[in-house]
Structures are given as structure tokens and as C-alpha cells.
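This is the structure I want to talk about, given as C-alpha cells.
Shown here: the complex without one of its protein chains, the others still in place.
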Amino acid sequence: MSDHSTTVDHVHGHAHGHDPHVAHHFDNAQQQYESGNLGMWLFLITEVMFFGGMFGAYAVYRTWYPDAFEFASTATNIPLGAANTVVLIISSLTMALAVQASQLGQQKKLVTMILLTMLFGSIFLGVKAFEYSEKYHHGHIPGPNFVWHGEGGREVQILFCLYFAMTGMHAVHMVVGLGIMTWLLITAMKGKYSPEYYNPVEITGLYWHFVDIVWIFLFPLLYLI
Amino acid sequence: MQGHVTPTKTYLTIFGALMICTILTVFVRLNLGIKSFAVAIAIALVKATLVILYFMHVKYSHILSKAAVVTSILFLLILLVLVSMDYVSRSWQPRATPWEKHQVLE
Amino acid sequence: MNEKTLPLLPESASNLSPQIDALMMAELGFSVFFSILIFVLVTVFAIKFRRKSDYDVTPHIHGSLILELGWSLLPFAMILGFFVWGTTVYFKAYAIQPNDAMEIFVTGKQWMWKVQHPEGPREINELHVPVGRALKFTMISEDVIHSYYIPAFRLKRDVLPGRYTTMYVTPTKVGKFHLFCAEYCGTQHSGMIGTVYVQEQSDYEKWVAGGDESMSARGEALFGQYGCVTCHLPDGKGRGPSLVGVYNSNVKLQGGNLVKADDAYLRESILNPRAKVVDTYQSIMPTFQGQISEEGLLQIIAYIKSLEKEEGGQQ
Partner (left out) sequence: MSAGTTTHDSAPSGVNYLTNGYSLKSWLLTVDHKRIAILYLISITIFFALGGIFAAAVRLELLTPQGDMMDAETYNKMFTMHGVVMIFFFLIPSVPATLGNFLIPIMVGAKDLAFPKINLLSWYLYIIGGMFGLYVAVSGGIETGWTFYTPYSSTYSNSAVIATAMGAFVAGFSSILTGLNFIVTIHKMRAPGLTWGRLPLFVWAHYATSLIQLLGTPVVAITLVLMMLERAFRIGFFDPALGGDPVLFQHLFWFYSHPAVYIMILPGMGVISEVVTCYSKKGVFGYHFIAGSSLAIAVLGFFVWGHHMYTAGQSTYAGVVFSLITFAVAVPSAVKIFNWTATMYRGSIRVDTPMLYALGFIGLFTVGGVTGVMLATMALDLHLHDTYFVVAHFHFVMVGGMVLAFMSGLHFWWPKMTGKIYPEIWGRVSAVLVFLGFNFTFFPQFLLGYMGMPRRYHAYPEEWQVLHVMSTIGASVLMLGFVLPAIYLTWSVFKGKAAEANPWQAKGLEWNIPSPPPTENFPAPVVVNEEVYAYSHEEVKALV
């Protein structure tokens, strides 16, 4: 930016007490906080609709091929899925505690909790990768090489298509979440967050909990019924 | 300054409830062998509600966050219900089969 | 059809055409009325209330609840009439089977229309039908989505892969009419056209007599050729259930559910035999997915249907 913009900033930027955390175009910290929060909530609405399309497809094919889905769900690993659910809920708890720590200004606890959240998130992805490789070895990857020893191969394959699309999209969201979390960790270690400014921690938390909620539905839909 | 600070105890209670729900839903499926859509989804809904209200602070937050939750559920339902409307009612058509005894509806 | 004049209405050649034209005219009247109303009001206001000076004073009019309700509810009430009218005609074309309808079987394929008549004749990109006889089209596609469209009949319906769609119409005028594919289906989409010949009954019969063996006879040949006959013995003692009289009956499946053996079920049972297995029989039938063409499937179903017709007839 040129000199002019700094001039303009300079002239008008001092109208309010110039809190270093408040971006130039906001009037005050409260406005910025509420905007950030609303922005994330709106983003989560779009995420709900994003997964909604796949839930719609799931609903249709599940009613079309109830038997095939029953066969196929025998191929999913319920203990691993359940364990992963537990892991993800733990990571949600640590994330919530991270937000709380930032609200209370507990710097060390904040860093620890973010680290723990990342750890559990990674465990989840690791287990997921293991499940995928298990499916791979059984030839359950949909496509021309799909193998199904049993009834209704073509219909069973549709379930696996949905399984991989839904869990895959979910995993992508986890990876993105871990990316954001890394950035959060770095900034937290630099001591950027305080009881006056913890919005990034909170909205990352919202995102993380949302990803958790998606899994809360995926687990019964793909493993249990 | 801005948001409600939830005490650790509440978080732990909610966490406990979520764990119980998870164990319950797996137990119902594995040990009782019940493959019930209703039970599994009901438990999932309870879990999601707990996460939304407490972990995501919706219980204590601005009306707009609540509105966002309601809006997303509402429009997800529009999508699911109207799509299923087609699939459910496709078979309602008077069966269009070539050799059926013709229905006289005129 | 080949006149160089500029007709403003397409030819009207089916029982639906006058109904749809009448509905169209009614809605056109409504539309023209409102469009002209708005055009005139806007023009008159723009002239009558043009700015005379920059210091013009305009009255403050907030709005009027009565006007708002009036101009939203009145037109809505009017168009609701169109809704009811339109829905009735639509059901007539798509869902309500007329008495004694003649069957036409249409298979869409990139980029041609294949038609089979139960009596035997097959044709490509043409359709011969008698005038005054109710028709039932049973349609399926071998590849992508097509749409069978005869403007003179004011009728179209999408032809889907994997599923039968149907429509009903009665031609009312002898002549040659356009046949189009209305759903974009690839490179030669605009070449997937043909001609509909509506003929007098006697001419039609003459034309049919020129065709070869009937659909069910062809179906019987396929029934033998694919080996169906080895298991589906007519006395029910084979490895598969007897197909005599099965058409349109309620079949008991494994697990106790009843299913009506209509052509969708028969088609599914040939292509995907394990989906709905008949009670007391084993799931041993191989799939014929990708082996029998959609036309062949229609022929086999026609044969199974004929087994019912001949009162207890056994081969």
C-alpha cells in the first residue's frame, strides 16, 4: 500500500482507542468479535448444506437398496468406528477447554489443549487411514476393481461409494482443521490470545465441533444401521 | 469480556454424557443386535444437541448463532424432505404397466 | 408441414392438443393483459408525470395495504385456476391410463428412436399409429437421458436409462408429424428426430401386416436362446419359479414381502435376480446385466405376459 493509505489510516484510525487487535475497519473489539463469530456460523450453515447433499443421496439409496446396505455394513469395522468416535469427542472436549483457557488467559493450558486436540485429531485420521487400507485389501474400493463376495454387488458398491465420499469429505475437513490448528498453535505460543482477544480460538473451536457433529451422524449411518 | 465462560465441570459433565451415549449406541447395536434406525439417529441427535448447546456455546450466545443453527436444520430438512417426496410418491402413480387390466379413471 | 408459410400454431393432432392449446390461450390472455397493463401504466406515468423542473414537489405516499393485498392475492387466485386446470391435463397424459390403450414400446439410443409394436413391426426414427386409438408409450433408454417429443401431440416425456417411463395420448388427425428428442443427449442430438405417421385404421392394419413375427414370439425365441427355459419350467418343478400367469400377480418373496410382478419387477429380476428372490426358491439365477438389450428385455417381458393371456396355456 502506498503512503496515502497510511495517511488515511493515521487521520481516521485514531477516532477510537486503537486497540491493536481491532482491524482498521471495525469500530470496536465487540463489533469485530461478533462479526467473526457470525461469519463462522454462516460458514457452518454452508457446511451443513454441503454434507446435506450427500445425506440426501444416502437417504435415497438406503431406501432403494435396504438389503444391500445391510450386507455392506457388515464390512465396516464397528469397534474401530466406535473408538474413533470416542477419540473425536475427546478432541472436542480438549478444544472446548482450549477456548475456555483462552477466555481465562491461561496461556500454558491453552497451548496444551490445542496440542492435545491436534493429537487426538491425528489419531482419528490415523485410524481412518487404517480402515481405508483394510477396505483396500478387501477390494472394497469402488470402481472397476471392486470385489464383493456376496449378494448384490452393484448395490453394495453404492454404499461404499457413499462411505468413501462421506468419510473422505469428513477427513478432508479434519485435515483442514489440523492446518488451522497449527496456525492457532503458533500464534498461541506467541501469546497472541488474551481474555480481550480470543476470537480465533473460539471460531476454530466452532469449526472443530462441527466436524465432530458430522461424525456423530456418520458413525451410526455408515457403521451401525 | 465478550463471551460466556463455561466452567470445566460443565464441560466434563457433557463429555461424560457424550461418552455414555456413544457406549449406549454401540451396545444396542453389538450386544442387543438391534439395527434400529430410530434408536441410532435419536442418540446421534441427542449427542449433536449437547455439542451444539454446550461445546459450541449456543446456549449462551447471541440470537444470531441460534438462528444459524435453526436455519441450517430447516434448509437441510427442505432438501431431504422434498427430495424424498419424489421417491416416496413415485410408486403412487397408477401402475403404468403394459398389460394391466386397465383402470377406468375417466 | 413443408409449407413455407409461417404458422403461428403447430398442428393439432391429438386429444391433448386442443386442451393444451385452450389452456395456453387462457394463460396467454392473462399474460398479455398484465404485460400490457404494466407497459401502459409505466409509459403513461413516465409521460404524464415527467419532471417539469428540478424543484418539482412530489407527494409522500407510503403505500397501501389494501392495494398490496389486492394486487398480490387477486392474480394469485387467478393463476390457481390455471394450476388446477394444468394439473388435471397433466395427469391425463402421464398417470391415467385410458381404456384399451394400444401399446408402443420405445427404446432411445444415441442417436435413434427404436419402436416396437406388440404385433410385430419394428421401426427406427418413425412411428406408425392408427388415428383415434388411445396409445400407451412404454419407454426406456439404453444410454443417456432422451426425451420423446411430438409437438403436434403436445406431448413429451423423458426417456431414462434403467427405468420405464410411460405416457398416454390419442392421435386425432391423419398426417405426418415431427418427432424430436427434447433432452440434450450428445453430438447428434438434433439428428435424433423422425416422423410420426398417423394413419387410418385400415391403412395401419395393412402396414402392420407387413411386419414380421410378434414381440412375444421374439421374446420366446430369446427365452430359449438365453436358457431361461431350462429352469423356469411351466409346471413349476424347475429350479426357478414357473412364469405362467405370473404377470401382474402378487409374488411372495423370501422374507414374506409381497411384490407385484409388473414389468419393472420382471426387468429387475432379469438384470439383478438376487434383489428380490421368490420365496422357496434359491438365489441361483445369474445376472443378465449387459447381455440382453433393452429391446430384448421388452420382448421377453412380452412373452412372459403372453403366458398369462392364454388361459392356463402350457407349452
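For clarity, chains are labelled A, B and C in written order, and residue numbers in each chain start from 1.
Note that a contact is a pair of C-beta atoms (placed from the backbone, for glycine too) under 8 Å apart; a residue touches a chain by one contact, two chains touch by 3 or more.
These figures come from a predicted structure and were not determined experimentally.
Chemist: From the touch rule at the top of the page, work out which displayed chains the omitted chain touches.
Modeler: A, B, C
Chemist: Tell me which of C:I38, C:I124 or C:L258 is the one touching the absent chain.
Modeler: Answer from the full complex: C:I38 touches the omitted chain.
Chemist: In the complete assembly, which of A:P142, A:G177 or A:G205 touches the absent chain?
Modeler: Result: among the candidates, A:P142 touches the missing chain.
Chemist: Even though one chain is hidden, which residues of chain A still touch it in the full complex?
Modeler: Within chain A, the residues touching the omitted chain are 1-2, 4-5, 7-8, 11-12, 15, 23-27, 31, 34-35, 38-39, 42-43, 45-47, 49-54, 56-57, 60-61, 64-65, 142-144, 154-155, 157-158, 160-162, 164-165, 169.
Chemist: On chain C, where is the contact patch with the chain that was removed from view?
Modeler: Against the missing chain, chain C presents residues 1-10, 16, 19-20, 23-24, 27-28, 30-31, 34-35, 38-39, 41-42, 45-46, 49-52, 54, 56-64, 67-68, 71-72, 75-76, 79-80, 82-83, 85-91, 93-95, 110, 143-145, 147, 149, 151-152, 154-158, 160-163, 165, 178, 180-191.
Chemist: Kindly note down the residues of chain B that lie in touch with the hidden chain.
Modeler: 64, 71, 75, 78-79, 82-83, 85-90, 92-93
As a convention for this text, only the chains that are shown with their structure count from here on.
Chemist: In angstrom, rounded to a whole number, how far apart do the mean CA points of chain A and chain B lie?
Modeler: 18
Chemist: Between chain A and chain C, what's the gap in Å when you average each chain's C-alpha atoms?
Modeler: Taking the mean C-alpha position of each chain, the two centres sit 46 Å apart.
Chemist: Residues touching two or more other chains, restricted to chain C: which are they?
Modeler: Residues of chain C touching two or more partner chains: there are none.
Chemist: Two-or-more-chain contact residues of chain A, please, as numbers and ranges.
Modeler: Residues of chain A touching two or more partner chains: there are none.
Chemist: Of all residues in chain A, which touch chain B in the complex?
Modeler: Going through chain A, the ones touching chain B are 29-30, 33-34, 37-38, 41-42, 44-45, 48-49, 52-53, 55-56, 59-60, 63-64, 70, 78, 82, 85-86, 89-90, 92-93, 95-97, 100, 103-104, 195-196, 199, 202, 205-206, 209-210, 212-213, 216-217, 219-221, 224-225.
Chemist: For chain B, which residues are in contact with chain A within the complex?
Modeler: Answer in residue numbers: 1-3, 5-6, 8, 11-12, 15, 18-19, 22, 25-26, 29-30, 35-37, 40-41, 43-44, 47-48, 51-52, 54-57, 61-62, 64-65, 68-69, 71-73, 75-76, 79-80, 83-84, 87.
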